[in-house]
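All protein chains but one are shown at their positions in the complex.
Going in written order, the chains are labelled A and B, and every chain counts its residues from 1.
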Amino acid sequence: MEADELHTDGNAIAGLLQEIFVAEFTTLERTCQSCGDRNPAGSHRSYQGAGIVMRCPNCGDVALRLAALPDRLVFELLGTWSRPVEPRPSGAALR
Amino acid sequence: MSPRRVPLTWRIATLARLQPETPSATTLVLDVPDWPGHLAGQHVDVRLTAEDGYQAERSYSIASSPQDSQLALTVERIEDGEVSPYLTSELRPGDPLELRGPIGGYFTWQIGDGGPLLLLGGGSGLVPLMAMLRHRVDSTSSVDATLLVSARSLDDVLYREELTTLAENGVMVRYTLTREQPPGWTGWAGRVNAEMLSELGAEPNRHARVYVCGPTGFVEHVADLLVQLGHDPHAIKTERFGPTGG
Partner (left out) sequence: MNAYPALTETETRSRPVVSGIPPRSSLNNKTYRCDVPPISRGFFGRRRTDVDPSRIPPGQYLVDDFPVLSAGPTPYTQLDEWTFSITGLVDEPVTWSWEQFLALPSELVRKDIHCVTKWSKLDTEWKGVSVDVLLDNVDTSADFALAFCDGGYTTNLPLAEMTDGQAWVAYEYNGEPLEPIHGGPARLLVPHLYFWKSAKWVRGLDLRDHDEPGFWESNGYNNHGDPWKEARYWSD
C-alpha cells in the first residue's frame, strides 16, 4: 500500500467513534472482509473526505464509512467486528 | 484490564499555567473538575468557540501521568494553524477550555501491561510516550524502557531535561535530529533507519511492547522498518497525527 502522509488512524477519530458507538472503539478488532487480516480499529487508516473512511491496514479495503449529519449518523461497517465483554458462563444464550 | 468506560461529555477545564517547552511548543497545565482519570497514551479533544458560535476542534495527547492531579497537554504551535496558535499564544491562566476525554483504548500503556517498552516518537509524537514514561516513574517501575526521539533540531526536542534525567536513571534514550545538529553532535542525524533500530536493540525476539507515534509519514516509515526487522505488524501500536504531525 502506498505510504500516504495525509491519513491518520482510528485513534484520531476515537472521540467521534465513541459518540456513535457509546463505547471505546479503538480496541474493537476487525477481521477484514477482503483479506481476512485481523486488526484493532485503532490501527486502521482513517481518511477525511466528505465524511470519514476507515481502511484495513493490510489491504486498504473499506472498513467503515461514516457521515455525521446534523441530526443523525450514517455509517456502514464492513468486515467482522468483535469486542471483549465480561466473561459469561458457556452455554448461556444471547438474549 | 480494559480502560474504564465513562460517558464522553464535554467539560470545562481551567488553564492553571503555561509551561514553555521549546520555541514552538507549550504545555498547558489544566485543572479539570471531576476528571475520571486516564491511561498513558490517551488524548483529549479540545474545542474552541468564537463569539459568533463558530467552532474548531482538535485532539491533543495527554502529557501528564495518570498519577498527576492536573492534566497536561503539550501543544506544538503550527504555522497557519487555527487552534494551536490560539492555545499557545492567547490562552491565559484562569481561562476556560472545553475538552472531552480521556479518549483512546488502543494506544495505551499501564504498568500492568508489562514491558520491555520500545517507544519511538517523531516531533510531538513524543507527548503520549512521555505520559507512559512518567507513569512508569510515578509507579516506581523498573520495566526496561527504550526511547527514540526524532526531532528537527535539538531545540525542538520536548522535555529535554526530563529525558536526560530518565537516561541517567536507566532508560535508554536516543535522539536523531533530522534538519540540523549542534556543533559537536555525536548523536544520530537524519531520518530513522534500520541501523539506528538495530543499535537501539529493537529486535523482535525481545518481545517488547512497541509504540510509534508522530506525523503520519514518520509512523509509516518507522513501522515499515520494524516490520522489515522482523516485527509482527500486529504487535506494533501506532498513532498517526496526520501530515503536520499535530
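Quick note on the criterion: a residue touches a chain if its C-beta (ideal position, glycine included) is under 8 Å from a C-beta of that chain, and two chains touch if they have at least 3 such contacts.
Predicted model, so just to flag it, every value in this text is computed and none were measured.
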item: Residue in contact with the excluded chain [from B:Glu82, B:Asp155 or B:Asp232]; value: B:Glu82
item: Contacting the left-out chain in the complete assembly, out of B:Ile12, B:Ala167 or B:Ala194; value: B:Ile12
item: Positions on chain B contacted by the hidden chain, ascending; value: 9-12, 14, 33, 45-59, 80-82, 86, 90-91, 95-98, 242
item: Interface residues of chain A (partner: the chain not displayed); value: 1-2, 4, 6-8, 12-13, 15-16, 19, 45-53, 55, 60, 62, 65-72, 74-76
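As a convention for this text, only the chains that are shown with their structure count from here on.
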item: Chain B to chain A touching residues, read off their complex; value: 2-3, 5, 7-8, 43, 45, 59, 100-101, 103-107, 215-217, 220-221, 224, 233-234, 237-243
item: Touching residues on chain A, where the partner in the complex is chain B; value: 3-12, 14-15, 18-19, 22-27, 38-43, 45, 57-58, 84
